[in-house]
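Quick one: the structure is below, questions incoming.
Here the complex is missing one protein chain, while the rest keep their positions.
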Amino acid sequence: MTALVLCSLVFGVGLYVVLTRREIIAILAGVELMLGSANILLVALASFAGADGGVIGSVALAVLVVAAAEAAVGLALVVSLARRSKRSRVEELLEVKG
Amino acid sequence: MTALAQLLESLRPMLSIGWLAAALAGAGALAGLVADMFDSRKTGIALVALGMAAATVVSLAAALLPLETQISGISSTFAVVLTGAGFAGLASVVYFTAFLSCASGLGTVRENIRVPVAALIAVGAVAGQVLLGADDVLVLFVALELMALIAYALVAAAGTNRSDEAAIRYFVQGSVVTGLAVLGLAVLIGLGGGVSGYGELTAAIGLLAPGAALLGVVLLVSVLAFKVGAFPFHSWVPDAYENAPAGAAAFLSSGAKAAAIGGFTVLFARLLTVDPFLPVAAAVRIMAVASILFGNLAALRQTSVGRMLGYSGIAQVGYALIGLAISPRDTLLFASTYAVAAATAFVALEYFRLAEPGWDGSVAGLAGYGKTHRIAALSLTISLLSLTGMPLMAGFWGKFFVFYAAGSSGLLWLSVVGLIGSVISFGYYGRVIRSLYFDAASAAIVDQDEQGSSASLPNVWPSALGASVIVLTGIAPLLWGLQLVYALFSL
Amino acid sequence: MLTLPALILVPLAGSLIAVFSARRSATAPRVVALIAAVAEAGVAVAALVSMLATSGERLMWVSGGNNAVATSRLVADGLSIPLVLLTALLGIVAVAASWRITDRPGTHHALLLGLEAAVMTVFLAGDLILFYVAWEAVLIPMFFLIGGWGHENRRHAALKFFIYTFAGSVLMLAGIIAVVMTVRSITIGEIGNAIPASTQMWLFWLLAIGMLVKIPVFPLHTWLPDAHVEAPTAGSIMLAGVLLKMGGYGLMRIAIPYAPQGFQSAAPVMAGLGIASIVYGALMALAQTDLKRLVAYSSVAHMGFVVLAISTGTALGYAAAMLGMVSHGLVAGLMFLLVGSLYERTHTREIARFGGLGVTTPRWGGIFVFAALASLGLPGLSGFPGELLAVLEGFGAFGWWMIIVAFGALLGAVYNLTAVRRVVHGEPSTEWTHLSDIAPVDLAAASLLAIGIVVIGVTPGVVMRLTDPVVTVLARALGGGS
Partner (left out) sequence: MTLFASNPWLAVAVPVFVALVVAVAGKRLVGMTQWFAVLAPVTAGMVGIAGWNSTAGPQSTSWLSQAGTSIETGIAVDGLSAIMLIVVGVVATMVVVFSVGYMAHDESRARYFALLAIFTAAMCLLVMSTSLVTLFIGWELVGACSYLLIGFWYRKASAASAAMKAFLTTRVGDVGMLLGLALLWKATGSLDIAVITGAAPGLAAGTATLAALLLFMGAAGKSAQFPLHIWLPDAMEGPTPVSALIHAATMVAAGVFLIARMWPVFDASEAARTVVLWIGTFTAIFAATVACVQTDIKKVLAYSTISQLGFMFAALGAGAWGAAMFHLVTHAAFKSLLFLGSGSVIHGAKTQDIREMGGLARFMPVTAATWIVGAVALAGIPPLSGFFSKDAVLASVLHASPLAASVLFAASLLTAFYAFRVTSLVFFGKGRGTTVAHESPLSMTAPLVVLAVLAATLGFMGDPIMTALGLEPEILSFAVAGVSVMVAVLGLCSACALYVNGLGQASRLSERFSALHRLLLGGWGVDALVQRVFIAPVIRFAGALYVWLDRLIIDRAVEGVGTGSQFIGRFMANLQSGETDVYASLAAVGFIVLMGIVLWIGR
């Protein structure tokens, strides 16, 4: 139960950050929080349902790896954006639309 | 260790038929990167392309060999043949689009990263094959994520302000969706007792609370809807297709999407066969209608060809979603025909980008290319006609079988929606053709053409190859029977 | 019967050769096209002869493959052969009409021959899939012909033509899907499971709507004037001469046989559309100031007679429809040939700017008067037998509604003679005193059509002898035989 509360809390914070902050880097951080919360949920639910720890472990591990890779790609994109056009806030990203 | 064994076991269907293809693709990519280290970029790309070509041939062979036993005619109901081998046909299409994409030369990508981008496409193709063969939600997740990461990179590879912006936005949206995916995995695997294979999950889901099971499934459906770019998860599509380098978009819009559709289809066919999930199928149908209407209508007023193809891609996914919960086989067939046409279209655009540096990417800017670049223009025209679903083109068969499947399931109205969507679609595809052939080139372009005529022209044969495949596979079934449609595109 | 695939392959081969011959010289494509078109006509005559010789009711060819369900088949019977011959004849005329084209002649003639092949396939298709494929395939070359070689507003007209008729035919495809999934066979005429009567009510309209657009009937006709006016002469000839016939053919071949009960309940409405088209087309023709537009609207009126005739569902009605279609093909072909030939020399189609062309260009004027008389349904020329039978049978089926048809026939005379009065008669306009008369190539093509018009007009029985076996069967299926 505690795990579920924790998970919701972390997820809520992440979502809040994604939706309210205007810096791209902060949004990325928010997304990472959401991913982490989902991972917590996975582990919590697994223990709640008494699942086979092996599979859960490999799934959680896979999620972590994916999250890490995603963070790397995301940071690379942000860096590239900042270098090329000195932009770092979402409101500066309004060129492509329609 | 058991977990790893399980993982490997879940990969088995893919390995059993496709390991050779994947290995060839990977080897090509590696060889290309090695060549790139010695600064021989052309060789590098050629090596990657060669790997793709080999993978295409191998998986096509794998698809064609058991041909005799698995065909069924149109008059019987369309049986579902969903063994691992059933996806070799679509896998070969994925490799083929990746091949076209690399063979186009990727001239719009910055020169120093051209070979790595080609290698990324190759890896993406392998990821696509894995996606198709996945028999396990975790495999599905990993393959999807791999594909997504590659996609972000491909969009950004154009190295322009706009492509950065498109990539970032795609990435942010994709990350949220990854969150959804993990939530879905958590619900299904966690509550389901730690099993991740489709078969076991299906059994385990029966034990779950229906609400929780639905939540998990809808989360996964949302994720896949995002990956294929269905309404309302579509917003990244036009941005990405327009701003990615056209050569890379050729793979992004075709092979990557077809693989995602394939994964989606398998998920439905394996996981969502039980009664409580019927509402999901209905919801997917609603999504299909919304995608068809939104994509087709929004594409009508686009001025950029790439962006127009993006919106049209949303509509095309709508057609695929029609078949999704009805006839997996016809959905895969549609995905194949769509992928070949989309790849051909973008490869032709890549050609125009390079051959006409002054072209601004707009529909109007294509004026007169029908005369100056006959082969590329013809290829683009054929691919667009195929996307419209005109007979004599592969695209006709894709749409026909999906609509037929819908009709046979008592959903003729869904076919009618799709058909009307096809009519609307000629409103924008036709505009491109009109520009190519019916409009005179503006003076500026003519001038540039004269200047540029001495420079060596980019590859036009990939688009011609794609167009030939479209026409040949469009006509052959008329001569040798309709079962050939399946033989050519899926099994 | 290899003549049937040859009917499709000959123009296709000609089409390919025409494209490549353009590299040799600018005049090579037209020679290639003419040879191909004449060869095609030869094959068509051969098909006719072999059909008469074997006294069989139909010719059939099945493509390779042992799975009978999935192969394509070509069938020619009394409904197809007259239209095949018409198509072959108009193919020659269309090549002649585009004899002096200088803009990308290779592609132009290739598209023309490709169009001919596609139309042939429509008339020969023995299964629903091939039928639909060919039906849509026709759009592609026509789209390019209008857009690539048309007049001022061609860009819009080409797209409008394509999308409008495409919209009609996708509904037909939905109908075909509904048919196939019920009868479980794609072979035309092979009806395993009968289609329930309640289904037929909507199925008929689903199938028919695309055909009615193609014909076209009021109020689904507005694509036609635009497409006709903007199309190049050869395009107009093929469009009016054969493409519109696909609609009538489709009704008789597909829509009615598959949904006979649906047809019977729809017949009054369809007849109403036909009658409305007759009067409306004539009134519209009367209101035109553009000669080509006038001819375009006259097509609506003429095809209205065809729709009316089909709606009767009787053997004579079907025969009237066939006669009407063949006749309209010849007459409209001739009209568009003449208007095109005039436009080529004057670069205008404004009726008001002409006058007295009988004096300045007597040959052209004479043929135009002939065409106008044929168009108004003068006995002895091809338009009459079809219209007569349509009225006779229509009276039997729909009674005094034929008064409106008669009024339409009167209006037909009005607009045709008004056109003659304003274009051919009167004092010659000073603008065209040095106008050259019709070119020899066009004259030859026109004579070809004129002979056809007279032959059909004098002995309509020759067409009806061909249609007799199949029409007897079809009408009997509707209970209107005997």
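Observations
Chains: A, B and C, in written order; residue numbering restarts at 1 for each.
FYI, a residue touches a chain if its C-beta (ideal position, glycine included) is under 8 Å from a C-beta of that chain, and two chains touch if they have at least 3 such contacts.
As the structure is a computational prediction, the values presented were derived from the model and not from experiment.
One chain is not depicted; across the entire complex it touches A, B, C.
From the options C:I8, C:L316 or C:L342, the residue with contact to the chain not on display is C:L316. Across C:L7, C:A259, C:M402 or C:I453, the single residue that touches the chain missing here is C:M402. Among the residues C:R23, C:R363 or C:R421, only C:R421 touches the chain that is left out of the figure. Residue-level contact of chain B with the missing chain is found at 168-169, 172-173, 175-177, 180, 214-215, 218-219, 221-222, 225-226, 232-233, 235-236, 238-239, 276, 278-280, 282-283, 286-287, 294, 296-302, 311, 424, 427.
By the touch rule set out above, chain A reaches the unshown chain at residues 15, 18-19, 22, 24, 27, 90-91, 93-98.
Mapped onto chain C, contacts with the missing chain fall at residues 160, 163-164, 219, 222-223, 280, 283-284, 286-288, 315-316, 318-319, 356, 358-359, 369, 373, 378-380, 384-385, 388-389, 391-392, 394-396, 402-403, 406-407, 409-411, 413-414, 417-418, 420-421, 424-428, 459-461, 464, 467-468, 471-472, 475-476, 481-482.
What we mean here is this: only the chains that are shown with their structure count from here on.
In terms of their C-alpha centroids, the spacing between chain A and chain B amounts to 27 Å. A straight line joining the Cα centres of chain A and chain C is 65 Å long. Annotation: 41 Å between the Cα-based centres of chain B and chain C. Here chain A touches chain B in the complex through residues 11, 14, 18, 24, 27-28, 31, 34-35, 38-39, 41-46, 48-59, 62-63, 66-67, 69-70, 73-74, 77-78, 80-81, 84-85, 87, 93, 95-96, 98, going by the rule given at the top.
Within the complex formed with chain B, the residues of chain C that make contact are 63-65, 67, 69-72, 129-130, 132-137, 139-140, 143-144, 147-148, 154-155, 158-159, 162-163, 166-167, 170-171, 173-174, 177-178, 180-181, 184-186. Of all residues in chain B, only 2-4, 6-7, 138, 141-142, 145, 149, 152-153, 156, 159, 161-162, 164-169, 171-172, 175-176, 178-179, 182-183, 185-187, 189-196, 239, 242-243, 302, 307 touch chain A in the complex they form.
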